[in-house]
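As you look at this complex, bear in mind that one protein chain is not there, while each of the others sits in place.
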Amino acid sequence: MVENDVRHLINRKLEHVEVTVFGDVSRKTYTMLEDVTLVHQAFPGISLEEVNTKAKFLGFDVNAPIMVTGMTGGTPELGKFNGTIASVVEELGLVMGVGSERIVIENPSSEESFRIVRRNAPTSPLVANVGMPQISRGYGLRELEKIVSVIEANALAVHLNVAQEVFQPEGETDYQEEVLGKLKDLSSQMGIPIILKETGCGLSMETVRKFSSYGFHNFDVSGQGGTSWIAVEKIRGERRGNWKSKSASLFSSWGIPTAASVIETKWADPASFVVGSGGVRNGLDIAKAIALGADIGGFALPVLEASLEGRDAVKQFLSEVEFQVKVAMLMSGSRDVSSLKKAPIVILGSLKDWMESRGITFSTYDKVRKGGY
Amino acid sequence: MVENDVRHLINRKLEHVEVTVFGDVSRKTYTMLEDVTLVHQAFPGISLEEVNTKAKFLGFDVNAPIMVTGMTGGTPELGKFNGTIASVVEELGLVMGVGSERIVIENPSSEESFRIVRRNAPTSPLVANVGMPQISRGYGLRELEKIVSVIEANALAVHLNVAQEVFQPEGETDYQEEVLGKLKDLSSQMGIPIILKETGCGLSMETVRKFSSYGFHNFDVSGQGGTSWIAVEKIRGERRGNWKSKSASLFSSWGIPTAASVIETKWADPASFVVGSGGVRNGLDIAKAIALGADIGGFALPVLEASLEGRDAVKQFLSEVEFQVKVAMLMSGSRDVSSLKKAPIVILGSLKDWMESRGITFSTYDKVRKGGY
Amino acid sequence: MVENDVRHLINRKLEHVEVTVFGDVSRKTYTMLEDVTLVHQAFPGISLEEVNTKAKFLGFDVNAPIMVTGMTGGTPELGKFNGTIASVVEELGLVMGVGSERIVIENPSSEESFRIVRRNAPTSPLVANVGMPQISRGYGLRELEKIVSVIEANALAVHLNVAQEVFQPEGETDYQEEVLGKLKDLSSQMGIPIILKETGCGLSMETVRKFSSYGFHNFDVSGQGGTSWIAVEKIRGERRGNWKSKSASLFSSWGIPTAASVIETKWADPASFVVGSGGVRNGLDIAKAIALGADIGGFALPVLEASLEGRDAVKQFLSEVEFQVKVAMLMSGSRDVSSLKKAPIVILGSLKDWMESRGITFSTYDKVRKGGY
Partner (left out) sequence: MVENDVRHLINRKLEHVEVTVFGDVSRKTYTMLEDVTLVHQAFPGISLEEVNTKAKFLGFDVNAPIMVTGMTGGTPELGKFNGTIASVVEELGLVMGVGSERIVIENPSSEESFRIVRRNAPTSPLVANVGMPQISRGYGLRELEKIVSVIEANALAVHLNVAQEVFQPEGETDYQEEVLGKLKDLSSQMGIPIILKETGCGLSMETVRKFSSYGFHNFDVSGQGGTSWIAVEKIRGERRGNWKSKSASLFSSWGIPTAASVIETKWADPASFVVGSGGVRNGLDIAKAIALGADIGGFALPVLEASLEGRDAVKQFLSEVEFQVKVAMLMSGSRDVSSLKKAPIVILGSLKDWMESRGITFSTYDKVRKGGY
């Protein structure tokens, strides 16, 4: 990759951070978590202190079912955000992912902005990150091992972002089925699990079924309702006078709302491990996502925003989220995360209609989410 | 309890009154009584004069199915409100509860602010009040008998307020199951019935089933849609810079709407005695709550507000409510309260979806509410 | 009746006209005709000229299924409105009712204000009017024959207005079941059919079943969504400082929306003759009401309003309505009124939920409204 391309990649990443943080790219649509109610239990049978938020992340113990999903890295400035977030994640005992590490392959000097994550979070589960198009376009074991080793990752997220690529002038929309076989082969040679991860448009039951048939069973749904990459590309396109920008605007509410996506994913692969993310904004959203079938909830943008204000802001934000998860657990009568998965819920409005349209009856799904499949 | 704690308790009570009355703590959410229609009967078969609003409150005769639920007491000022309300309740032949009497145990000089209730309402059914956490933390027969005797109570309400406690700096969230066994034992030694009472978040079918299994069958649902204690604690928290205040705001619409809670309660324990309360604001709301399955309707905040204006305002308010109940009965073709329980109703919107999500079919519930279980 | 009472009755009538016309007493609620769609038929199979709007009104031929329901009479001024409306009804070949004729019994000098109707509409079907409370309180064959003879009526409407009476200081809410037997006896001695008529709150299936059991099968539903008598009494009450006025405000959306009421009536008594009225405001509303099961549509307030502007306004209004009925018939592929009753319809939103709550399935009702019961 010539130097210009690297600069280009870095600039794009910086612009992404800037646009997502300062542009108005989220909450144009909704997650359908709004349509979910955790049923209040006036007599929880436990005290707040007894609520146990400990969760499992792909075999690792974490203090609460909270993950910061992959966002950044590549330049010293971005590395600083990574470092800040990592040190809070370590202190609170949570999970963290990093942004796409393509830059590491193409520009070794960017490594430091990722290495800081493991340095600041020595015992936390960390998730490396690479795009599916990179696998399509040639990344092999060597590249993936590099990407993983930089943060001594415990898992590798392979992200899917067709909706974004399609509106980028420089977009790479290579999503041929062959790549899944290739990725499966690579994964069997690597020592860590693969997470297939969306980036704001959600996973459907059809997509999950395809993945499952190749032996992939870990998913980060990253549904619609939070950061919209289509909206980001719309803004970037406008700045450059890219004619696709108008179409990006048309598609800015495209995607599967997060709540629907968690349900579709669990419905298609009931034994899968699911990160419920995309527009998750607080501990109540996380609790709802888990009650719907997720194993852990994930945030991106809100944590990045806090990190701009500094370590204290990140810590305060994530501590409040943890408290909120705990409160939601207590008041829904959930002693631990596995009870929360079985907590009574009510589904109203569009999410109810969505399920109906997709042939998912509430009573059958109720068994699925509770593990009785 | 040291003197400081007593002062603290009193101050908290005064602040509660102030915040609920002057802060904007209700109607942030809705009771779902809005989704219920009593079907007009153009030819009632009776005249207005023939409509009989007499009801039973746990075996006592009352002139109308209207209860003022527990709110206050503890200081001379608060005692005055209690006295005003009590004298109107006596005149109109209704039911009244008092606020938490923990203060009586901890500060005997507060007794007078409760005793005035029985003095002003010598023949009315009166309900004593204590929090479940107090039972958890050690109250025994001696304390309960004291609490009851102060107002020569006809029933004792044990209130559940986990949602409030959780956001109080000083919150006590002890809701371990053991306490139910203890309370059952105590109750068998006391001569009066126990009412399990929420305080604004509603009772669920799961909670009611748990209570029933311990032999409790009298409930005050106090559902969501009226006074929100979470909102009250949010305001108190803001004043004190308590970090939980932000989370309280997030949970301010948490809870089971009153209409849904009446249905859940009756569904779980069809033979139970049910007070329909929480956001009930007029006689039409009461009539709807009864048609949904409640035995009597209850108010808190609106009566306190009227009592600040004086006895006339309380009397006018409660008289109008009684007239409205009567009108709703006439026009729904209900000769007496037991007919009102069978009056045709229509359930639209979210309440309909709520029932569906909870596996309650309208036609089966229609039999339950009419007593055919 | 002493003179004062007569004056009182006259004044009340004048005030009613004034308040309904100048106050904002309609459209506070909705008729649910908004939830009904007549399905467009791009190829009607006929031309506009071939559409036949002729209808039957209790055996009489009328040019279009349009009725002006009873409103006024009693003073010379009100008689003028009656006369104006009558002459247009005659010219267009429609049906007309008059307002309550109680005044005729109590003050013979008021007769002229009704007689003008028959004089101006010598060949039209005319409907006399009396309140159910009057029958309760003693009217017998003599009074009814008088009331009928004054306009040589072809039918007698007995109106039900419990919702209004209840909020009048002077209200008469006598609706004991005995009166139905009495009215049935009276009706068998009279030569003309009886219509049981609401006045803005609609008829329910329970009420219609009761009426049918006494042998009454002609109904004017006068549902909720148009002129609200409760709202009228609220305004009158405010003027007089009547404390019931506040309660009237609470009940101002009480009642069965017109569309629901037509369905309930037909469901309860499939062979009945039904006037679809209450908030009907144009020919499309009439066409919808008929497709839902009514035999004819009825207006009150809009015609009164037009009559204040004069004969031309009434004629223009009713001619446009007739044209609109014709257009709706053409475009729904309905050659005549009996085809319109079978025209395909779509029912969305609250009316759909209403039917469900009342146990009326669309497919079964579809047969009922088409006459296949």
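By written order: A, B and C. Residues from 1 in each chain.
Everything that follows uses one rule, which is that contacts are C-beta pairs under 8 Å (C-beta built on N, C-alpha and C of every residue); 3 or more make two chains touch, one makes a residue touch a chain.
Here the structure is a predicted model, which is why all the values come from computation and not from measurement.
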{"item": "Contacts of the hidden chain among displayed chains", "value": "A, C"}
{"item": "Residue, one of C:S109, C:S213, C:Q316 or C:T364, that touches the chain absent here", "value": "C:Q316"}
{"item": "Absent-chain contact - pick from A:V166, A:I192, A:L308 or A:V368", "value": "A:V166"}
{"item": "Option touching the unshown chain, where C:P76, C:P108 or C:G349 are the choices", "value": "C:G349"}
{"item": "Touching residue (missing chain; options A:E15, A:D174 or A:D336)", "value": "A:D174"}
{"item": "Touching the absent chain when the full complex is considered, from A:M132, A:V274 or A:A306", "value": "A:M132"}
{"item": "Interface with the undisplayed chain - residues on chain C", "value": "38-50, 282-284, 316, 320, 323-324, 327-328, 330-331, 333, 344-349, 352, 362-363"}
{"item": "Touching residues on chain A - with respect to the absent chain", "value": "132, 160, 162-163, 166-167, 171, 173-177, 180, 196, 198, 201-204, 206-207, 210-211, 224, 243-244, 246-247, 250-251, 254-256, 350, 353-354, 356-359"}
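The rule is simple: only the chains that are shown with their structure count from here on.
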{"item": "Smallest count of steps, each to a touching chain, taking chain A to chain C", "value": "2"}
{"item": "Inter-copy rotation, chain A to chain B, in degrees (Cα atoms; steps of 5)", "value": "90"}
{"item": "Interface composition of copies chain B and chain C: same or different, split at half", "value": "different"}
{"item": "Distance from the mean Cα position of chain C to that of chain A, given in whole angstrom", "value": "61"}
{"item": "Mean-CA-position distance for chain C and chain B (Å)", "value": "43"}
{"item": "Per-residue multi-chain contacts in chain B, two or more chains", "value": "none"}
